[in-house]
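Here's a slice of the assembly, chains where they normally sit.
Labels run A and B following the written order; every chain starts at residue 1.
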Amino acid sequence: MYLKNSWYCAGWAKDLADSPISLKVMDKPIVIYRGANGKPIAMDGICPHRFAPLVQGKVQGDDIMCPYHGLVYNKEGQCILNPHADGKIPPNAKVNSYSIVEKDGVLWLWMGDSPSDESLILDTAWLQDDAYAEVTGYLHVRANYQMVMDNLLDLTHAPYLHADTVGGDPELSIGAQLEFSFDVSEDGMIHSNYLVRGMKGPTPLFEPWWGKNPGDFRAEMRWKAASSLELDIRMSPLDAPKTEGIHSPSFHFLVPESETTTHYFYAQAEFSRRAFEDEDEPMIQACQENMTSIDLFANDPAILQSDVAGIQARRMLAKMIKAENQETL
Amino acid sequence: MYLKNSWYCAGWAKDLADSPISLKVMDKPIVIYRGANGKPIAMDGICPHRFAPLVQGKVQGDDIMCPYHGLVYNKEGQCILNPHADGKIPPNAKVNSYSIVEKDGVLWLWMGDSPSDESLILDTAWLQDDAYAEVTGYLHVRANYQMVMDNLLDLTHAPYLHADTVGGDPELSIGAQLEFSFDVSEDGMIHSNYLVRGMKGPTPLFEPWWGKNPGDFRAEMRWKAASSLELDIRMSPLDAPKTEGIHSPSFHFLVPESETTTHYFYAQAEFSRRAFEDEDEPMIQACQENMTSIDLFANDPAILQSDVAGIQARRMLAKMIKAENQETL
């Protein structure tokens, strides 16, 4: 159910200061702290002696000391000090360490066995750009991460679930007004694009900047395996290139905590935050509770044409997970 | 464990107004709403597209619209509108609908596959009678519905569990003072009748109306499968017919939510409410927690003669459930 060889967001760099933090990723508690040079270090968060949570330990340069009996682990996860009795270090007194990278204010974690490749990290350059009023945040979602992917890859829910917030006109749902395109890029990213030409007025969220004039509205979602998504919302003058007008980008980094829970890190404009927290999250959780299996298809869903992007992403992911498991065998 | 071909109380009609309500019955979430003519409509409460809870949807005449992506279902549970893309409706975009009837202020739901027959609905005419001060309410009980049946069909617990409320004199428990009779009517209702002739004074609950004079006290319980009960409590002059004196009837409609939880709808006089809420409910739940199996008999209970009515009801029900399951096979 999990793709291990992939970069996952492990949080916002600004939230990792002097104290270690802990994050359960794919059922494993991970401890993350800054070493002597300030660079992040990540390893399994459970001391193999008595299973104490290392996140409660003390950082000593690049090392971390277990809070229970004082065993010290280096950044490779090897126990290098047993302060007791004969001081011998048993062979299994070590934990797995993981590649972790700080980039554009994001911590990226690689949990797989294959060597990590920083060039595969998502391009997040605009997070450093002052032109975008940025809000970073976190939601803990009680649903499988692929349920959140489905939600983001099928934006046709906006006029219904988000009628009171980011909304949209349900009249536009049907027929030629809404142009939808979908493609998979060479590097395996899924693009799910929505265009409404000559929308009479913008959704309420754009009105303060755009006024009530008609224009071309675009919502373009890009998914990158395992589960990072970028959404560009745009309002452009009629028939103008999409780079003209208003542009509001957002990131949605999903991290499987367990089969039924997801860490959801987001970076977006403040005005759309409420839609995700108050409308999407409760709905996704309610849907998950109504399902008899974590596997969507085992629930025999009624599949619509508008599900194409989500379904395609699930299939790509399933294929990658299968390939990864076969390598391991 | 469940009898499907039976009328179950789905709530009080006055609680179903403009918004849909949801009730889990025999493990299935059911959505109930009023159609264009005000008549109640009931169907499975989960949209088969993405499993959103239909109870959050919008009612449109006789139809209901899914809150997540706007699919519309008619009162037969058939999806009649997919507002997206090609607008095609997949064959499995439908849910089961159920017979539901409003009578004397009660909503009655039929979940079985056999055709429903309104003439089988319990006679609840007195609910419309102003002569009885009526309180309708609801308890959510964390116990199997048959545990609540047991409690109601064996009123010998009153002098012990209800010593401080509806009570009764424990001295009357043993011997000839308490006359008990039990029978099964032609239409399969179980009658469990308690009579104390010449009770020195009434239970505290009748004192305000009866005073402290002696009289004949009666408590008569009638059970109708699957799990609706009516209790008549009476205080009559010595040796007079039971129709003379004071009469306090009550209804107890039990609905299996799951194997271990029960919806308990009651209509009764205010003065006996506390006994059910504060004394019966906690005790039944405590007993359920102490049991190792939902099946009473698998717990090897010590069976008393006073258990006869409850045991008989359980046996009749087990027989009906077995017959129903064999029909289905």
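Definition applied: contacts are C-beta pairs under 8 Å (C-beta built on N, C-alpha and C of every residue); 3 or more make two chains touch, one makes a residue touch a chain.
Note that the structure is predicted; figures quoted are calculated from it, not measured.
**Q** Tell me how many copies the full complex contains, given that 2 of them appear here.
**A** Here the complete homo-oligomer in the file comprises 3 chains.
As a working rule, only the chains that are shown with their structure count from here on.
**Q** Roughly how far is chain A from chain B, centre to centre by C-alpha average, rounded to an integer in Å?
**A** 47
**Q** Hey, which residues of chain A end up touching chain B in the complex?
**A** Result: residues 150, 154, 156-157, 159-161, 170, 173-174, 180, 283, 286-288, 290-291, 299-306 of chain A touch chain B.
**Q** Quick check on the complex: what are the chain B residues that touch chain A?
**A** Counting only chain B, the residues touching chain A are 29, 46, 48-53, 56, 65-70, 79, 82-88, 90, 92-93.
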